[in-house]
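Sending over a structure as structure tokens; questions will come in a sec.
Note that one protein chain is taken out, while the other chains of the complex remain in position.
Now for chain A:
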Amino acid sequence: MSKVKVGIIGTGNIGSDLMMKLARSEVLELTTVMGVDPSSRGMQRAKRDGYQVFENGIDGLLQYPNSVDILFDATSANAHIHNAQVAKKLGKQMIDLTPAAIGPFIVPPVNLGAHLDTDNVNLVTCGGQATIPIIHAINKVECVEYAEIVATISSKSAGPGTRANIDEFTETTAKAIEVVGGAKKGKAIIILNPAEPPIMMRDTVHAIVNNNQVNQELVADSIYKMVEKVQSYVPGYKLRTEPIFEDNKITVFLEIEGAGHYLPKYAGNLDIMTSAAVKVAEEFAKHRMETIV
């Protein structure tokens, strides 16, 4: 079976981690890496591994448009605006890992199926990828009036982009909790913890449902099933304890251990984003192959 060709724009931590993950994919073939800093570690790695490398970012693709079918954007919200325009012009599907959110939010186990033909999709935030599946799982059983998530990540795993624009995290995540998770009202909090050795990424979901006699068994079951679904593409995703029920309030504690590909295992926040991105691309690819056949 021939693989679908993909390219990465951006060669920072996320781009580099994607490179390592894509090398393992059975349906995707990484052909091209696009960056702007030839001296960066990511660009060096791309050259070393023999990928086609463009040093003028996505513009290099204008000359070789057949190099890729699907693009990952691991640059910044600002850069994504241009990248999205070029991708659209060339008719390439774009998976956006920046906070730009031009396209609809995607959280794979919740709404990937609805967007297989969408030309630009956005992956929300690491906190969103970790918690929205749980909110959706609760919402399937009991109507979620309010959901709030607290993402705690190690200081070391928070890159300069996240730090400079921390409101983008809270605002984007809160919005996606509503739009994708199904909560009537969403809120997101992010905390950086500098402890050494670095802590694993932790997420807490607090939900208020419109029922004081929560069907605990059904809710817990729905959550467990969802955790398994996420684990299928993020193996280090797990519940820390059983869900805690208190009247109309449900609390779920999560921990995400990264795969340790490009950054160490504590960087579960990076891993869940790149894993989700690869998952989305793989489903796009399978869908393409089915449609073409």
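Operating definition for what follows: a contact is a pair of C-beta atoms (placed from the backbone, for glycine too) under 8 Å apart; a residue touches a chain by one contact, two chains touch by 3 or more; residues count from 1.
Basically, contacts and distances are computed from a predicted model.
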Options "Cytochrome c domain-containing protein", "FAD/NAD(P)-binding oxidoreductase", "Monosaccharide-transporting ATPase" or "4-hydroxy-2-oxovalerate aldolase": UniProt name of the undisplayed chain: "4-hydroxy-2-oxovalerate aldolase"
Options A:74, A:102, A:190 or A:259, residue touching the unrepresented chain: A:190
Residue of A:175, A:249, A:265 or A:287 touching the missing chain in the full complex: A:249
Among A:25, A:44 or A:170, residue touching the chain not depicted: A:170
Residue of A:41, A:240 or A:286 in touch with the missing chain, whole complex considered: A:240
On chain A, residues whose C-beta touches the chain left out of the figure: 146, 148, 150, 152, 155, 160, 163-167, 169-171, 187, 189-195, 202, 204, 206, 208, 240-241, 244, 249, 251, 253
